[in-house]
Structures are given as C-alpha cells and as structure tokens.
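As you look at this complex, bear in mind that one protein chain is not there, while each of the others sits in place.
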Amino acid sequence: MRVELRVEAWRAWLDERLGTDAVREFLRRKAVPIHRHTIWYYFGGMTLFLFVVQVVTGALLLLYYRPSAEAAFESVQFIMTEVEFGWLVRSIHSWSANLMIATLFIHMFSAYFMKAYRPPRELTWVSGTFLLLLALAFGFSGYLLPWNKLAFFATKVGTDIAGDVPLVGRFLLRFLRGGEEVTGATLTRFFGFHVAILPGMTTIVLALHLILVQKHGMSVPPSLEGKSLRKMPFFPNFLLRDLIGWVLAIGALAALAALFPWGLGEKADPFAPAPAGIKPEWYFLFMFQTLRLLPARVGIVEGEVLGVTIFLLGGIFWMLVPFLDKPASGRRSRFFTGVGVFFVLYLVIMTIWGYLV
Amino acid sequence: MLSWSEQRRKLLNILLGTSVGATLVAIFYPILKFMIPPEVIEATQASVVAGRVNELPPNSGKIFKFGNKPGLLVRTPTGEYKAFSAVCTHLDCIVQYRPDMRLIWCACHNGQYNLSGKNIAGPPPRPLEEYVVNIRGEEIVVSKA
Partner (left out) sequence: MACKWGMRQWAVLTLLLTTFGGSGANVARAQKKDSCVECHAALEGPLAAPVEAMNEDVHRARGFSCADCHGGDPSRDDPLESMDPRKGFLARPSPRAIPALCGRCHSDAEFMKRYNPALRVDQEREYFTSVHGKRLRAGDARVATCTSCHGAHGIRPAQHPLSPVYPLHVAETCARCHADAAYMKEYRIPSDQYDRYKRSVHARALYERQDLSAPTCNDCHGNHGAVPPGVASVAHVCGQCHVRQSTLFQASPHKAAFDAMQLAECVYCHGNHEVLPPTDEMIGTGEKSVCVSCHPPGDAGYQAAERMRALLDDLSRHLERTLAILDRAERAGMEVSRAKFELNEARDALTHARVLIHAFSVKELENVIRPGLEIARRGYQAGERALAELNYRRKGLAVSLLFILFLAFLLYLKVREIEGAS
C-alpha cells in the first residue's frame, strides 16, 4: 500500500512540472493493429534501436579516435588493441551500421508496399526518405574514418561519382573532399559531418518522423482499410515484443563482433596505386555496378553523368510517391506496386552482380 | 498462499528482472571499462620516446622502436642528439653507431653513414632518413620530420 502511495506522489509531482499525465495517457491508449503484416511494424523500431547503438558506440569511440591523417589509423588500432573492450565497441559500431541500413531498407520497402504513405501520412514518408539519405551519408562518411587503404579508395571513387552530378558536380566534389583530392582535409571534414552535422540534422528529422508516427498511429494495408481489427496495446505488449527483437539484435551484434571482427587493413597511402577490385560498401554497390555497366558516352552525354542523373531523378520520384500515387482507380496503385517490385529487384540483382564481378 | 499460476507469474517476474539486470550489467560493464584509460595512454606513432636524458653518454648510440621499424638514437661526441632510421638503405640490415669510427656503420657489407645520415662509403645507395629530436623534460622525443 505504501509503495503505491509513493508512486502516486511521484506521478503527481512530475505531472505538475512536466505535464507527464498527458503522455502517460497517450501511451496507455496507443495500440497496434494485429493482422497478417503486423511483423513489418517491428522494423522501424529495430532501425531506431540500432541507431541508438550507433550513437552510444560512436560516442565511446570518440573518446579515443583522432581525426587526422597522421593519427587516425593508429588511433583505431589503439582502440582495437589497448583499450579494454575496444575491439567490441568498434566491431559493434561497424556491424551495427550495416545492420541498421539493412533494416532501414526493409522498413522502407515494407512501408512502401503497404502503401503507408497514403494521406495523411505523406510527410512521414518524405521525412523517411530524408532519413534514408542521412543514413547513407552517415555510412559514407564513417567508412573513411579509419583511414585505411580500402576506405581511401572507396571515398575517392565515391566522390568522383559525386562530381558527375550535372551542374553542381564540381562544386559538390570540392565541397565533399575539402579540396581537389582526397586528403587529410577530407578526413577532418567527413569527421565533422559524421559526428556533428549529420547527427544534428538527424535529430530534427527523426523527431519529426516519430512525432508524425505517434500523431497518425500505425497505418494498415489498403486491403484491410476500414475493417475492424484486433489491436494490441503498445505498452506493454508491442514493446515487449520489440524488446525481444532488440535483445536478439544485441546477441547478433555480439556474435558478429567476436566471430567476424571488423578488419582494419593497411594505413592509407595517397601515393600508392589503387589496389585491384575497389568496391564501395554493399549499400552503394547497386549504383556502382550500374555506372560500371553504362557505356562511356550515350549520345552527347557522358555515361556516368547520365547514370547519376537517372539515380537523382529516381530518388526524387521515390520521395514524391505519396503525391503521385493517387489511386482514382485501382490500376494506378498497382502501377506503383509494380514500380516498387522493380526497384527491389533492381537493387538486389545489381548488388549481387556487383559482388560477383 | 499463492495459486500455482500466481507463483509462476512471480517466478517469471523475478527471473525477468534478474535477467534484465544481468544484461544491463553486461552492457554497462564493458562500457565502463572502455572509458577508463588504458596503461599505454597514447597511440601516436608520429612520435615516440626514444630514451631518457641521462641514458646515453656522448659518442654512443642505441636502437629504439619507432612504429614498426627500428630507429637509431645517437649522442654525438659534442653531446647533441640525432636520430635516424636504423634500416640500412642497401639491404635492410640494422645499422649501429661506431664510437671508434665516429660514424654509423652497417655490419653486413661495411656501409658507412656520417652523422648527418649521408651515405659516405660502401654499397648503400641512399642516406638514412633523419628524424627530429626534441627534449621534453627528462625524455628524448623522436618524431618524423
């Protein structure tokens, strides 16, 4: 009895100062529909969880990492060998980055195929595409930070491609590299992006994304629209289920870190020739492979410029899907489903092809 | 006396609480240990402590580790400190300081370098890379030029 009185006293104290009653009420009412596709609902939270893992491990790495060409590689080596559990923190950071992007893609495509972008959730979708771009930027900038040979050349190739964007390409290349070539200046700049600028932007966009999700609640697939469905309370049911997933994710990360430690390779040497078979990370591979397949010139336009332009247009299309998919008739909707299937197949096939070559 | 299902409920809660606690410890323990500075506090290979001020008498030398390569710290007859890469430019043997000859000598094929690192006799085709030496209190710090 006394315990409950104490809890009640705390609740009242907090509510008077922070207005927490409204939040508690909302959480109590929040519910998740149960149907055949409920499983996809977990991937957004999983991506968020892995992002939190990144923030925590990233902050820890910041205690020892040095963002200059002379010391970066050695500092990562130091973390891997001298710092207690440094190997664990660093490997988890690298693996979690990849897992996060994988779950992000699953989350995005599942939301797409369930047409969760239908009104009134258009802005949730748009903010989501921005989060995709931010995640890819995180991956690209973070990859360079150990300053090893693989990363150096992957960055060189990647920023070369950025230079192929029509009109602003040259400016973009200099902006990214901090100069004409990939140098220590690039490293410092990428570090700034990775630990300050991108996290700041992500905080804002993520907050917007999450607020919108709370505001509109979970969407259901079009076929189930209007039907009355069983619902489970978010707290504690859905959250407990989320936790199972998150706990398993921790296990997976620990296993990957111990059994497949993330390698360091050799320190970057700007004067050495590029090693054979440079590839970007897997989540950029589909773009890389596409560009490799395009001929050097297509009409009056350079092949790479054409490729980059196509991807840009594709990205813009993807972002605007909520405004384009207005199903006056069912046929329109099926077209977009088809486009989605095409994109998924394209990504998967190009990625696999990129690895095999 | 609790019913069977109530007992199970309580057991599950206790187990769950303990497991969650243990997992949190398993997460925060490594984090804490990570944050505590290790014995060797710095990683930099750009500079290294090659010795202490009273270690070398004038006209003597010693080998020290610089990154993954050997370095040679020499105290000249006039008392100043010089440091070079100790890898002979001929066939990678480790050179040494010869107090009797007052120069740097390679035992493998009689290669000789003067106290500026310049190859002056024998097969070595190039001078030894010279490093920058600074005295920091009691320590002799060698760094790449």
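Observations on the structure shown:
Letters A and B name the chains as they come in the text, with residue numbers starting at 1 for each one.
FYI, a contact is a pair of C-beta atoms (placed from the backbone, for glycine too) under 8 Å apart; a residue touches a chain by one contact, two chains touch by 3 or more.
Only a predicted model underlies this, so the values are computations on that prediction, with no experimental measurement involved.
Only one residue from B:C93, B:I120 or B:V133 touches the chain missing from this view: B:C93.
Within the set A:A254, A:I278, A:I310 or A:V344, the residue that contacts the chain not displayed is A:A254.
Contact with the chain that does not appear here is found for just one residue of A:R241, A:K279 or A:R292, A:R241.
Annotation: of B:P70, B:P99 or B:P127, B:P70 touches the absent chain (contact as defined above).
One chain of the complex is left out; on subunit B, the residues touching it are 9, 12, 15-16, 19-20, 22-23, 26, 65, 68-70, 90, 93-94, 107-110, 122-123, 125. Where subunit A meets the omitted chain, the residues involved are 77, 80-81, 87-88, 232, 236-237, 240-241, 243-244, 247-248, 250-251, 254-255, 257-259, 261, 263.
We adopt the following convention: only the chains that are shown with their structure count from here on.
Mean C-alpha positions place subunit A and subunit B at a centre distance of 38 Å.
Considering their complex, residues 23, 27, 30-31, 33-36, 38-40, 42-46 of subunit B touch subunit A. Those residues of subunit A lying in contact with subunit B across their complex are 56, 60, 63-64, 66, 70-71, 74-75, 77-78, 82-86, 88-89, 247, 250.
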